[in-house]
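Could you have a look at this structure, given as structure tokens, before my questions?
Complex shown without one protein chain; remaining protein chains in place.
Chain naming follows the written order as A, B and C, and within any one chain the residues start at number 1.
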């Protein structure tokens, strides 16, 4: 059944209890919401870490307000963090929270709408002042006007209790008040029986420079924990057993962090220096931030003057024998288009990472979308084909980055990697790979003349398998040569206006991309009796997968195939599509992949599109697919 | 039968003749070829003008060498001009010349390959020196080694005869030698019985400042004419009767000139100032050059620092109430992508003109191609739909420009007009339109608040028909408002991160483009018995049309439909496609329109692609289509 | 552009209905308030004023002004504003931009607008950081700056926006502080009346990502010795008791700071913003040291040169003026120009 449909049972469990008792749950969704200044992201991170320790499967979703900080206590200022944990493997951060922690009226107002009846709401009553209520347009106090009947409301004076708890501590009132998020964390940690040692260690590390703050935050955390233990209001404590997960070492990871580590890995496994040319842009900036910390892997990061310079510098570095990488988001991809076209002509390795956000134009920079597939596939003048791939989940960003590097290095081509804000900032447990098992990406630079006469060098003489041209880096004796953006004669690379040569080169550049060896797409159809195939790409993997599972559990057969490679498409895709009566393609755009599938395979694929800046919910996909499965 | 297949009959006519006689021909293709310095473009232009005077139908094709001047006498330095004229209406500059005028060995070598056996070759023997022959790798002199047997070779000492003819004139030897192209023109004018008064007038105008040069060039022209009259070598004179053409006043026009005049007309008929922001680029620069001469129509032209500034300035002018236009070619379109996306968000009128050239990257700047359809349709981040149209012939550029302006102004949207090097520099006779009959493009600016309360202004409240938002230009009292690239709330235009609003706005922007009212596509299928439809767009209209005619003349039925509107597509296109067994789509790219047609209509359209930087020949299309018509 | 009739506008008239959204304590608030309370002085109807910005915290500015406004894309405001200004000479066009927007991605459009002398009033909010993207270094950040994108310190020396503008042939160049409303408004006043491009660098505190960047020129303890207030026609002295002065060391190059007591009054540079040779203003722009010691504020340069707008409009108006026919007839004549022939 759909993931969110356990909610009631959960709340019932809560109410039904008398004295403190412990209840088992298989899954919980908690949302921490507060003002931008309340440290909700940190609180969520810590709760996630504790939960990871415990071995639950996890999926998280931070929700940042717009880039600019709004005034304290206003709706646009609300920041939230949702964590979903379970004793089985889950695929999404959950559609609807079972528990909402609301640090102020704005947080309550902004989030209560997402709660199913019966959900627990923990509110910081201290913040429910006339002024704060007015700020967000609450005429009456929702904690008193009965508008929250039907929810399990837990009013807690978080701020004052924290301040009281820290009276002994040698910290300012302001610092004490700031620690209220740790009080909340302590309370929730108690409620869900989370191990707290890692949090205490974390706080010591974080405030190493100011021990008094460490002590204060730890005290606040413990106060929250003890409050749960003692207060009457929380009569039940919950447990969620560890999930059966593959043995190994895990960490929780966001997509941007995994992407950065994947690039580091690509450098290590190719033995090449990495050069990242980037211009900051939400939500891609973190990859630049992260990589700039890893210079020890012979990684150079450059914050360029703009996106064009960023990709230009990366291309220059690739020309010099490094793996050139550039990271950006939609508006930046548009600006890089001309240089990508040059890279296509030069046939040099280049990795372009687009962490997609909602467009067009500046759009909604902190919201997610999948609408850059068009520009990735078709956004260059002339016939300028490139390879395009997309990660399906936060941890998958690691492997996607390595795959992008593999294609770029093996085939000497630009590769566009389409991540998005959802995978970039979402997190999940990641089974750490064995480094030695990662693909070997070493390449051979040209060192010798390759002409028949044994003395001339032909920069556009191709490898018959890969159609890749030699990578002859400056500094190599005997191979001096010139390349450029004008059309090049086959083999010699000299400037050529010959009509037949141009036709040949245009087709060859297209053939190079088609020739890229990509794994076949896999179909998940456990009982093999599905007539409907759901085809997706990128970050929709989680919600689509959850919806398919839910349908199967209800005896409705449905098959799922998810594309990592969008150009070239897997060789078996045509057969896969042909094997089903109906193909449904859910996308967070107006049907960009569907367009390609229809054109290439003449399959009357059905599009399901939502462009809200938010990931799909499993529930909406479940009901949509149910329809198709039942009524074709 | 195919246009080029009369060639032999023509040459036979020549040889068979004894004393000077006059032969009637229905069509002739002449190619003037020489060094960049030999003035072949001018010669061709003049011959074309004389021919126009005479009332033949005409189609011309200049062929420029690469942008950079190559050293004199080399192959890359060869410049040529082809003119096709006939006593019936023709559609192309002709596949193969009946007559080649070669001013030097390079010109001969570069062009002889295009000649059918039996064609006339007039060569300037004075230039066939050892040095010049060596320059282009002629071991032996082709005029003597028999390699030209089978052609009707006319060796003429053009240079020396010109110099001799001008001995009396008071001009330097250098200037006299320079006049040899007029000698050649005189000779050809005699051969084909062209009226020469306009040329003489032209020369007087051109050299008004230096009468001695006027006299010299006129003398050279007459010398050439008389030489034809007197020499034995030219025994026959040809006549091509006027074509039956619609009554009216005609002029010969190139695509770029027609485009510029179309923009002028758009300004006149909309009563709006035109602001052209442009950065020079081949082959679009001439539109900037032309418009900069027409300031009297309240046209402002700005040569910006780059393509981004050019479109930015144009958008700023549109915001201020002018019709903003920007002209460029492929690389420039790539750079403008981000700003086009802003224009989509701002919903302001903007005309983007892309005179396509061969790509990718710098490609072949002086060669033609149709490979920017992808970037025009899909080359922006996010869902950023725009209108796209394309002219089919040089004179059609005039009407296409007006149509682009109509859509931009009526629907407040960016419109991309896809011309290409072939229509831009090619020319044809143009029946001058009656100015009053041109569409009325006047628009209404917003002047009053449009909110229900009668005082507030809602910049994103739409016209129910067109879905266009009000155009409230700065300076209008009471309507002060702010717009920008962030997502806007429906109606108010305020910044909005609301998920439902974003989904609505994304779909509305798409609906706006789909809602554009475009005329149905017309099908040419004279006998209505065709089973094969040829679908084209842009500059391929001529060769496709010529091929279809040739097939029909041979009793092979084929239907032709040609798209002016590529986004949105005509409403009747689906039905049109469905009405035929087979759809063939010839394109000077790798199948970009075909991709769209397949995706939208699931029609298994057949692509015919050549990407050589040259227009299709009618002959190649004829044989390809013949295949399809016969074997389906 | 001043109107005959007094419009009697107030600061309130220039506040839009949009809730102002910057971090509490951001210097942008002070600048916004200063601009809103200055605007009425110009006596220009609100609808004839347009604010164009790029992207950045600073670039949200137009949303808060009850005038026409465009929040465009990153770095492109000068280009967009150029098209607007040239085609609409009746408007007062202001550009609001940040140090990243103007000097990083937008550098080319900025220097070309200044070179052309487009009639724009450009307010450059310099907080020496990328605020909106949460704290990367900018082209005005000091070398060695530690930020999210430069954990071991930035490796590029910054632009001096005043020097860059002067190198780009700017006709009006000034600097002021977010916190000194009186001075800020005096500079706005001078800029507003300048024909052509006026660029005003405003030191703006980003209290979240680069707090205190300008403390030395703001703190009572240091500001007198650090700030050089340029006043046209006045000797350039500074310090609580004017104990410091700027001289032109004979034979030496550029300008230098000396103790007033040690200098003959005649040797003290008398500020003249109107010298044609930008070398003087440029020399002034080089006085500050890394810690902002000796930072001149005020109008460095203000000279008259025909604006791009004037020259372009004159050409168009002249051509339009010469036209004797109706637009339609003129068009007919254009179409029919060159060699034509008639088929009956």
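Note that contacts are C-beta pairs under 8 Å (C-beta built on N, C-alpha and C of every residue); 3 or more make two chains touch, one makes a residue touch a chain.
Quantities reported herein were computed from a predicted structural model and do not represent experimental measurements.
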Problem set entry | Interface partners of the hidden chain - shown chains only, full complex considered | A, B, C
Exercise. Among B:124, B:361, B:374 or B:617, which one is in touch with the chain left out?
Worked result: B:361
Exercise. From the list C:38, C:94, C:282 or C:341, which touches the chain that is not on show?
Worked result: C:282
Exercise. Which one touches the absent chain: A:136, A:240 or A:479?
Worked result: A:479
Problem set entry | Touch with the omitted chain, as defined above, among B:27, B:84 or B:295 | B:295
Problem set entry | Contacting the left-out chain in the complete assembly, out of B:217, B:270 or B:285 | B:285
Problem set entry | Residue among B:71, B:195 or B:211 that touches the chain left out of view | B:71
For this session: With the missing chain put back, which residues of chain C would touch it? List them for me.
Result: 104-108, 111-112, 115-117, 139, 152-153, 155-160, 163-169, 248, 250-251, 253-255, 266-267, 272, 275, 277-280, 282-283, 286, 305, 308, 311-312, 315, 319
Problem set entry | Where the unshown chain meets chain A, residue by residue | 49, 52-53, 55, 198, 202, 242, 245-252, 261, 264-265, 268, 271, 273, 275, 277, 294-300, 302, 304-306, 308-309, 312-322, 324, 338-339, 342, 346, 432-433, 435-436, 474-486, 494-495
Exercise. For chain B, which residues reach the chain that was dropped from this view?
Worked result: 66-72, 74, 76, 278-282, 285, 288-289, 292-293, 295, 301, 303, 305-307, 331, 361-362
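Note that in this section only the chains that are shown with their structure count from here on.
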For this session: Measure off the straight-line distance from the CA centroid of chain B to the CA centroid of chain C, and report it in whole Å.
Result: 45
For this session: Measure off the straight-line distance from the CA centroid of chain A to the CA centroid of chain B, and report it in whole Å.
Result: 47
For this session: Could you please state the distance in Å, as a whole number, between where the Cα atoms of chain A are centred and where those of chain C are centred?
Result: 40
Exercise. For chain C, which residues are shared contacts with two or more other chains?
Worked result: 55, 73
Exercise. What are the residues of chain B that contact at least two other chains?
Worked result: 338, 342, 484-486, 495
